[in-house]
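The complex appears here minus one protein chain, its other protein chains still in place.
Let's look at chain A:
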């Protein structure tokens, strides 16, 4: 176990290092120098002004020198300042990360809470009217574009019925978390409705496969109750591919949902990453993308641990137990 974790940690460090270099190089290659963009609206700016500002922001130094400077500072815990926001990178990331985790965490929990029973129910009655109805619901959820769904929800519940606020983080001057709850309903519903379909289909497909296995027939022949067969035996094995999908989505929990955040004016990581890339705010983009990479790696590590817990044939030693 320790050796396995050490090996994965080492791999993660290499991936993060390569990722940081790749992001730096790619953002530097993007057209539009940040200082030129800053001065584009100032007709009186001279080449000397551009040179002065480039020196001030360290943009006059060679790429590798800038990268090395950033890396050594980052290893010492200094991730620098945002060029756009004039704030330390971590102080910008913190609140956005909290917003994103709240939004996407709730959405994922709700999605799994609905998709698991729905998928299992559909798999137990394949091609029945209930299965067909669930499939229709799933395909509708998968097919509707996120912005369209968000807009429909806003129009229905905020504009027409006026039951819920259309957007924002909470009422102005709100002090308690409960005051923010109504503001979460529509964005969480929008994300959940869009992702339930996919997860339900995964669960249904995985369960259908498992319910046809010999060991299920044997369990039934031994006289085990149907609920025990389905929930304790079939689902446990069906969860392995589902855990893989959830692990891949784990990174997205921290990298945000750009469309939903934009539609509901919910300042989260998706919008921050987009703005930092478009605004050539290298420090923010770099740390945000590295964080998303790190969480994806952590998600995959957790998935590996979950495989061991779910399937006794898998062990950290690499062979079958």
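By definition in this document, contacts are C-beta pairs under 8 Å (C-beta built on N, C-alpha and C of every residue); 3 or more make two chains touch, one makes a residue touch a chain; residues count from 1.
Just so it is clear, contacts and distances are computed from a predicted model.
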item: Per UniProt record, name of the chain withheld from view ["Cytochrome ubiquinol oxidase subunit I", "Peptide/nickel transport system substrate-binding protein", "NADH-quinone oxidoreductase subunit F" or "Dihydroorotate dehydrogenase B (NAD(+)), electron transfer subunit"]; value: "Peptide/nickel transport system substrate-binding protein"
item: Identified contact with the non-displayed chain, of A:112, A:144 or A:240; value: A:144
item: Residue in contact with the excluded chain [from A:160, A:214 or A:227]; value: A:160
item: Contact residue for the chain not shown (choose from A:23, A:169 or A:243); value: A:169
item: Hidden partner interface residues of chain A, rising order; value: 30-33, 36-47, 49-53, 56, 81, 84-88, 92, 95-96, 140, 144, 147-148, 150-152, 154-156, 158-160, 162, 165-169, 172-173, 262-267, 271-272, 275, 278-280
